[in-house]
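Omission of a single protein chain aside, the complex is shown with its protein chains in their original locations.
Up next, chain A:
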Amino acid sequence: MGCWGPFWQGGFVFMNRDLVTADAQRRRAMGQILLLAAALLVLVAISAASVVLVNEARKANASVVRTVEVENHLNALLLEIRRAESGARGYLLTSGPEFLRDHDSAVSNILPYLEKLERLTGDNAAQVEYLRKLRPAIETRLGQFAREMNFVKQGDPQSATAVVREAAAGDTSTIIRDVAQAMRAEEDRLFLARTVTADRTQQLASLVTVAGSGLVIALAGISIFLVRRSSRARDEAETQLRDSNLNLETTIDERTADLREANDEIQRFAYIVSHDLRSPLVNIMGFTSELEELRGDIFKRIAALSRVQSEAPPAPENATDTAEPVLEGPDKKLSEDFSEALSFIKSSIGKMDRLISAILNLTREGRREFEPVWIDTRELIDGIVATVAHQAAEAQAEIRIDALPNIVSDRLALEQIFSNLIDNALKYLKTGVPGEITVRGRTKLGFAIFEISDNGRGIDPKDHQRIFDLFRRAGTQDKPGQGIGLAHVRALVRRLGGTMSVASELHQGSTFTITLPINWPAGNRNIRT
């Protein structure tokens, strides 16, 4: 674990930094969104203000135009009154009909002008007041004109002149003049005021536009700055990511190389140790056998000596040298103890030899280069089944093979895997129950899955891990074996890039599942030199 420590620490720091940048990024994005929203708001405000101000300006212009119109009408009204007066005078002096026509047309224009004036100034209380004064004066004046004309038409110039004089003496004309003056003054005042308002509105409009544009430009500038900053940050992050990826790759390569080296070291170690263990074992076995022979000689002599002592009759001459000497009492016990000790030593040596051979075979398998070839799985398993036909017949077992997917893998390794599993299935059947062994296969996501099921004695779930350990076995130990098969099978499956598992209950049979890549690439893993 020690050697992994720094690596994980590095990973943790890296992750932390990642979190921080993510946070900052989120904040930056929020800032940008807010900025854009602000810009949009400013734009909307400017637009609204512009619309309002333009409306204002239009209204102010309209007022100005109306003022001008009012003045025009006022002038026109006064002009028509004057025209009517001069027409009347001309008619009075000359009785020419053209003067009468002129006077009549002027009179007919006066009232419409007055009404128009009233309409135009209806919203202005001061003007309405003035007009209220103006209308009776004009009506009086019109009344005077009518009387004057009547007198003239009736041929009474005296009375007409009297009316003219009366009119001149009366204050009607003065009132008309004064009121018109006052109205004009009022309109002038209004005109001035409205012009000022219109000017101010326009100034305000341009000011708002300029200020708004400036603000928008400023916001755009800030946005551009932020975007550039964030893109720079992203570039930096990308570079960092690439660097750390590269670092990670290097680290992984280093670790892989370390692990491979360690693995090779272990293999070499196992190989050397098992070799060197064998040498003394030869001696132990050899000299134990020598001792066994010595034991024969010793006890033969003891037998002979005891015979001499007891002066017993000599042994029959036909007794061969190899026959066990006849011993009695304590001598016999001694001989038996001796044999027992020797047999224990020998059986232990045998066992040790088998273990050492197993280790040697395993290390040799680990060093073997795999060679992926296309394999007809069905044919391969048929071959294995044929070799165990005799055992199967003895165990009254039937081996059924379902449809199997073909794969690209190492043929020898695959043979060893399946023959070990089928062998085990046959070996650990329930006594007295006809065996049923099934080999099934299917494919899934580029992997071939093989299942070898039996109806045998099954494996206690607590032993499921143990059975894959080297030199470990489970269940009733009534069959020969070193506890190597499954360890070997699993090592092979792993080297072929696969996995294996077992599903089993005691007395319920077992199912071994092997998952292997359908197309195992050569040299992808376990490149050994």
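Simple rule for what comes next: a residue touches a chain if its C-beta (ideal position, glycine included) is under 8 Å from a C-beta of that chain, and two chains touch if they have at least 3 such contacts; residues count from 1.
Everything that follows uses one rule, which is that contacts and distances are computed from a predicted model.
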Any idea which of "Response regulator", "Cytochrome bc1 complex Rieske iron-sulfur subunit", "Urea ABC transporter ATP-binding protein UrtD" or "Peptide/nickel transport system permease protein" UniProt assigns to the chain that's been left out? "Response regulator"
For the chain not shown, which residue from A:49, A:208, A:281 or A:491 touches it across the whole complex? A:281
With the full complex in mind, choose from A:178, A:353 or A:436 the residue touching the hidden chain. A:353
So which of A:174, A:289, A:343 or A:443 would be touching the chain we can't see? A:289
Can you list where chain A touches the absent chain? 275-276, 278-283, 285-290, 349-350, 353, 360, 364
